[in-house]
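These notes are about the structure you will find just below.
The block that comes next holds chain A.
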Amino acid sequence: MTAKTTASGVPYDAQGEMTDQARRDAAMKGFVKEFGAVAASHLESCVRCGMCSEACHFYVATGNPAYTPIHKLQPFEQAYKRHAGPFSPVYRLFGLVPSVTVEKLQEWERLIFDACTMCGRCTLACPMGIDIAELIKKARHGMFKAGLIPDRLQLMDRTARAWGSPATPAEDFADIIRDTGEELGVPMNVDRDKAEYLVTVAPAELTEHTKALADAAKVFNAAGLDWTYHTEGFEASNIGYLNGDLELQEKMTRKLIDCAVKIGAKTLVLPECGHAYGAARWEAARWYGGEVPVRVIHMTELLAEVVNSGKIRLKPIAQSATFHDPCQLVRRGGVNEAPRDVMKALDLKLTELENTKALTWCCGGGGGVVSNTRADPIRYKAFELKKREVDATGTQRFVTACGQCRITLNLGAKHFKWDKKVESLLELVADNLAD
Partner candidate 1 sequence: MTASPNGREAPTLTGMADAVLSEVAARLADFAASGATAVIELTSMPLTVQDRAALDEKLGRGEVSAEVSAAGRSEVWETAFAGVWFVRHYGEGGRISSESIEITRVPLLLESHPDDARAAARRLAELCAQAQTHTGATPGSDGA
Partner candidate 2 sequence: MTLLDFARGPALQAALVIFIIGALWRFIGALLLPWRLVPAQPREGSPGTVSAWLKGMAVKMWPHEPFAKHGAFQFINGYIFHVGLAIVVFLFVPHILFIQGLTGLSWPGLPNSFVTVIGVVTAASLVAALLHRLRSPVLQLISRVDDYISWLLTFLPVLTGLLATAHLGARYETMLALHILSICVFLIWFPFGKLMHAFLFAFSRGMTGVRLGQRGAEL
């Protein structure tokens, strides 16, 4: 893993000892596998109107035209036109569309990974309905095969493959759970043979935010649910979904689903994490031929269920608050009302951000960007958009429902010395359970 720069002076990371030609071929193979009718209908319809740029926080915050979302797909589209489009035989025969060069892929690594959180706001802006976020994810498969992904994501990929989680080896998982339980005096269930609910965790919760593990336990116990954590299926964040490593994505997803089936759980609860929801809720069926044998829900959906069904009652906080809608949960996931139901139950008087629900600005850290330190400068710029809108609401509390967003927003707050505390919805519920 070495940081390099292209002839045109653009920094990129490269993994593995492949020759340039081999790297390019691997990328093309990765791309070509993605060119189905769905990608074709999108890639054939762009009219270069530029409206997606106005939706992208990286372009709006920096003003750099290179961050125009559709521009980030240029090599992917070129490969499509040359290898899979209806006119591809003609383009190849007359050399009308050149094959993608490895320099271009190296140059575009920064645009496909650093400058895109796959938040999907551009997809909502595109008048032709091109799902640019989806296509970026497809493009990342090829980039991974070519070994042209940010080193930090490669690092996390290797640890996840080795340990089953980027945060901790699987063996230590049960101890972390029990230690946290004892430390915070919360009864914990781990590695039970049978349970109705299999609860999974995010990497941050295994390192700094271990309190979240206890918070989840408190809620499940208060609601009288039959639940457990489990060593064979605990890591919900799916690095393969972010860095294009399809094999890892499949392996991580299968671990969760198979473990849930093994312990007879009817519901698999994902933690407060964005891409975990995207990977497990919407793409698990990809590995299970259309029928996922277990109900997959996000922690926020679980909270709304137990609150709305009266399984738990909450003490009112009676303060003003604003909410950051995590992109993968709301814009890409459709869970609009659940967090608001919970906040109402907490008697938090919600003032919506100027851009909210499906139109919210992304925190700037999703899709592996926060882990990829090379992207920090533009991430901080994007953070300012969110900071300005939160300040504008003037509310006392600032809540969200995704660990990655909280990390990103906290890093931004520290960088700008912003005294706003970013709070987790789960934590608020756990701390305000009525006795």
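Convention: contacts are C-beta pairs under 8 Å (C-beta built on N, C-alpha and C of every residue); 3 or more make two chains touch, one makes a residue touch a chain; residues count from 1.
Here is how the candidates were picked: all candidates are chains of the complex that A comes from, given by their letters.
Predicted, not measured: the structure shown is a model, and the values here were computed from it.
Interface remark: chain A makes contact in this complex with candidate 2 (options 1 or 2, touch as defined above).
Of all residues in chain A, only 35-38, 40-42, 44-51, 53-55, 59-60, 65-66, 68, 70-71, 84-87, 123-131, 134, 281-286, 289-292, 330-336, 355, 357-359 touch candidate 2 in the complex they form.
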